[in-house]
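For this view, one protein chain was removed and the others were kept in their places.
Order of writing sets the labels: A and B. Residues in every chain begin at 1.
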Amino acid sequence: MSDSPIAVGQHGPELRHHFASVEQQRDAASLGMWLFLATEIMFFGGMFCAYLIYRMNYFNEFAAGSRSLDLKWGTINTMVLICSSLTVALGVRAAQMGKRKLLVVLLLLTLVFGLAFLGIKGIEWYDKYKEHHIPGQSFNADDLVRDYPQIHIDQQHEQIYFSLYFAMTGLHALHMIIGIGIFAFLTFYAWKGRYTPEYNTPIEIGGLYWHFVDIVWIYLFPLLYLIDRRPLR
Amino acid sequence: MATAAITAEREHYLNKEYGIRSWLLTTDHKRIALLYLASITFFFFIGGFFALLIRLELLTPAGDLVQADTYNKLFTMHGQIMVFFFLIPSIPAVLGNFLVPLMIGAKDLAFPRINLLSWYLYIIAGVLMFHCIVTGGVDTGWTFYTPFSTAFSNTHVIEAGLSIFVAGFSSILTGLNFVVTIHRMRAPGMTWSRLPLFLWAMYATSIIQLLGTPVLAVTLVLVVCERAFHLGIFDPTRGGDPLLFQHLFWFYSHPAVYIMILPSMGVVAEIVPCFSRKRIFGYKFVAMSSIAIAVFGFLVWAHHMFVAGISLYSAMIFSALSYLVAVPSAVKVFNWTATMYKGSISFTTPMLYAFGFVGLFTMGGLTGLFLAALGINVHVTDTYFVIAHFHYIMVGGAVMGYMAGIHFWWPKISGRMYPEAWGRLAALIVFLGFNLTFFPQFILGYLGMPRRYWQYPPEFQVLNVLSTAGSTILAVGYVLPMVYFLWSMRYGKIADDNPWGAAGLEWKTASPPPTFNFDETPEVTWEAYNYEEIPAPAEVALER
Partner (left out) sequence: MSEHIVSSKLYIGIWAALMVLTVVTARVATIDLGPFNTVVALVIATSKALLVILFFMHVKYASEKLTKMVIVSSIFWLLILLFLSLADYSTRRVG
């Protein structure tokens, strides 16, 4: 690409006129995304607060509910997201190096991983539906009471665990869907050649968002799936 | 002197383009500020209308104007509209949007299209809320306490919750825009220690918006999901804790009151030095106190829950922290007062409102300390004492600061002067009407009249009548500026670049400013509030 410094008068169409330079624009975009992620930490944080309080008070019910989740699917999904973070990071690198085709491939892979995650989540939710673990009128945790005679399980309190399970994984899935939408746009524009070593800010800040959604899951996995997996006496 | 002909020839942000598309698709922060001005003024009058209905009902002890259920809706809608659709956006979205780029010497905010999106989100939220009102409203109180809101209320809780969620998103994006702009787009020479205190206040406000609003958002999502999908997170029959809702709700809603007051404090910090012709006393302390209020404000939320069932131990912690948060506010009051000492005071309309702010905010703030004391709190919680306390701060403080700011910067915004005599008269009417409305409420609360009741024992009637009388006077005081500001846009005296002789970059460009704010990027080589170098307006006039 060009190896001369970009003067303000000779900028590409992507420099918005209220900025003095491309650097200022990129720094502003980056700070903006980090601040947005800070708001997302607080957004999920409210649910983590609810989780903390109720896990403290209803540990048995939380443990039983946690055991009823499929550890295999949870672990696989965690790995799927980690793979997607790798493809995102490699994609940012490809954009920085001007490798358009590689960038498109990596972004497409990211989309595949993201959709796989959602597919597996759908399977897990369907399992919960079949087991009558969805809170509300049809909720029934007789199976948990039967499976864990050693601990006292209050079925009403059990609903709190599953309410939080669906609220937290649901909110996370919604963020995944939005992320997939964003990356679909990024893939399209990458294919059109819009991103260069001089201008790849959307890839960079889209990547930050994706990594954040991955980090939320990194915490959700142990908090929801691994509450108490010790062998039962 | 500028003539009408010369003004008409010069291009500025108002006459650069005409037509509704140029307004609805604008990314100019100044036009967006005016879009907000129109919208929040609309909601102010709707919220005010509900207030008048409340005061009308309370003229008599019996519940004879509306039914009890309707009364619940009246105070709920009054609170929700005033808090979320007027107070929280007011100064940030109107004065902040207009002034932040001007004050730092930038051409626009960092993200102009997101700024427009903020306004559209506000409008969408407003449409949802308006629809909610006309189809029956909500009766939970603006505080949405569970389990009434999740399991028992028969009103449009979901719609109201979604509306406020969207409004919150608008608020978050505004805060995000301001923080990035202040960090990244200051003109050369505009160091942090030369920032006008209004910008320190906007920065602190934006921090609160960014970190607090998301918690309210997720809480409303949980309430909506509980109503819609029968989740059980706040349902006591399933082991849910109503207090958890209150913790999450107040974690935002207490800092929210600082969102509402900090910008007004910033406005006062600009006005007092200008009309005392003196530097602000203790610039660093005032700047740091804004940040301190933003931080400490997050540590005190459970003082709204002292009698709700929290542990005594945590009540003591929150009580102590609540005393702490008053300190930075007091620092500001002392610094404004010290600024006025031996200053050359002009009693212009903005200065009158600023005086009102300082006195009334101090009263409201001190009564907050009464409430922070556990022993007193037990007696006056959920009485009119609390209502008087927060109206002294919100109306006597925040709204007065807003009015002060609108008057102060009106020449810059519109290129016209408002009629000064009418401005002073309106300020006086507002001050008298306000005190007559709300001072009796301190007494009522102390005597035991509960809040949110639509009927009351007859011995409280005299004070209620005084309060209602005051509210009608207050209403007149608010209608007057509407009229004369509109009048001034056509018939007001043409304003100079700097009619007040004020310090600040915004006064170094034309009134109204050109679309890109400055003809050349300014370079700042002077300290803020350098009033010893700026001639007062009368001297400027003599020189002509």
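Rule of thumb we're sticking to: a contact is a pair of C-beta atoms (placed from the backbone, for glycine too) under 8 Å apart; a residue touches a chain by one contact, two chains touch by 3 or more.
Just so it is clear, the model here is predicted, and its values are computed rather than measured.
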Omitted-chain contact residue, chosen from B:Ala33, B:Met190, B:Ala302 or B:Ala372: B:Ala302
Touch with the omitted chain, as defined above, among A:Gln25, A:Thr78 or A:Thr187: A:Thr78
Contact with the hidden chain (one of B:Gln67, B:Thr191 or B:Ser314): B:Ser314
Identified contact with the non-displayed chain, of A:Asp127, A:Asp154 or A:Asp228: A:Asp228
For chain A, residues in touch with the removed chain: 26-27, 30-31, 34-35, 37-38, 41-42, 45-46, 48-49, 52-53, 56-57, 71, 74-75, 78-79, 82-83, 85-86, 88-90, 93, 96-97, 204, 207-208, 211, 214-215, 218-219, 221-223, 226, 228-231
Chain B, residues in touch with the chain not shown (by the definition above): 183, 211, 215, 243-244, 247, 251, 298-299, 301-302, 310-314, 317-318
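By our rule, only the chains that are shown with their structure count from here on.
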Chain A-touching residues of chain B, taken from the complex the two chains share: 106-112, 172, 176, 179-181, 183-185, 210-215, 217-219, 221-222, 225-226, 229-233, 237-241, 244, 247-248, 251, 516, 521
Complex contact set, residues of chain A against chain B: 16-20, 24, 27-28, 31-32, 35-36, 38-40, 42-47, 49-50, 53-54, 57-58, 135-137, 154, 156-157, 159-160, 163-164, 166-167, 171
